[in-house]
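Every protein chain of the complex appears in place save one, which is left out.
Up next is chain A:
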Amino acid sequence: MDITLEQVEYKYQAGTPFERRALHDINLHIPQGTFLAIIGHTGSGKSTLLQHLNALLQPTAGTITIGDRTVTSGKKEKQLRPIRQKVGIVFQFPEHQLFEETVEKDICFGPMNFGVAKEDAQKRAKELISQVGLPEEVLEKSPFDLSGGQMRRVAIAGVLAMEPEVLVLDEPTAGLDPRGRREIMDMFYHLHKEKGLTTILVTHSMEDAAMYADEIVILQHGELKQKGSPREIFSAPQELMSLGLNVPDVVRFQYLFEEKFHLKLGKTCLTIEELTEALKNVELRGVRT
């Protein structure tokens, strides 16, 4: 399912004295199966953009094409519901959306809303609970008895249970410990590859963007500033820093290293392994350290 945004603009509280423009002239094409990372400063419009991708917000101008459906301003709520099944959103701190008595019921809630039979939904819940790394016993527990990290996993399972074709993630690892972070991101990446999902990740972590994304989009003040592969984007670290953004530690190290020794490593390294390889081939001639 391709997603195309054409000249999308969004204003909060349009027509009131509190009107505020959050997005302006966004043009973006996301082909099926892409892993796209959206990065930008706080308040750059990332989360607003993301809510357009499953029609929770409708653009005040421009069009969005999701699969074979188009969303423009003023579409009726009823016509938008089928989109929500195809595009699953994992919101920031998704554990806040849990409400059922048992974990199993909560996971089944989404699919059953879209007309999946109870037995099928329960089967999905069983599969998913192990996929998100929790034991099956958890299914019978109340979601409010779980730890924060476990609740997050249950909430994610609840979104995955709808079997979306597009998965939209709004900082899915915020507030998790480093290991939990890694596990969850790896799980998303695995799903992405295995099921051929289109994944859109909003993140503050440049490491995650560099490691997982095929493509990175940078937003600033509601406008699309840059777009390209991680290597392209991170090849100009100074530009990113001028936008007030960080670069992955690896890239930063390489940048400072190249500056200090006045040499170039050939390519921008995105992982520690790549950097180690590149550094092996460097001969430090005539340089006093």
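Here is the rule we go by: a contact is a pair of C-beta atoms (placed from the backbone, for glycine too) under 8 Å apart; a residue touches a chain by one contact, two chains touch by 3 or more; residues count from 1.
Rule of thumb we're sticking to: contacts and distances are computed from a predicted model.
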Going by UniProt, what is the name of the one chain that was not included in the view, given "Ring-1,2-phenylacetyl-CoA epoxidase subunit PaaC", "Energy-coupling factor transporter transmembrane protein EcfT", "Hydrogenase expression protein HypE" or "Na+/H+ antiporter subunit G"?
-> "Energy-coupling factor transporter transmembrane protein EcfT"
Contact partner of the left-out chain, one of A:His29, A:Arg81, A:Lys118 or A:Lys260 = A:Arg81
Have a look at A:Met162, A:Ile184 or A:Leu219 and name the one touching the chain we're not showing.
-> A:Met162
Cross-chain touch to the chain not pictured, restricted to A:Phe35, A:Phe91 or A:Tyr255, is A:Phe91
Which of A:Phe35, A:Phe109, A:Phe234 or A:Tyr255 contacts the chain that the document leaves out = A:Phe109
Residue numbers in chain A that touch the chain omitted from display | 12-13, 16-18, 51, 54, 56, 77-78, 81, 84-85, 88-89, 91, 94, 96-99, 109-110, 113-114, 144, 158-159, 162
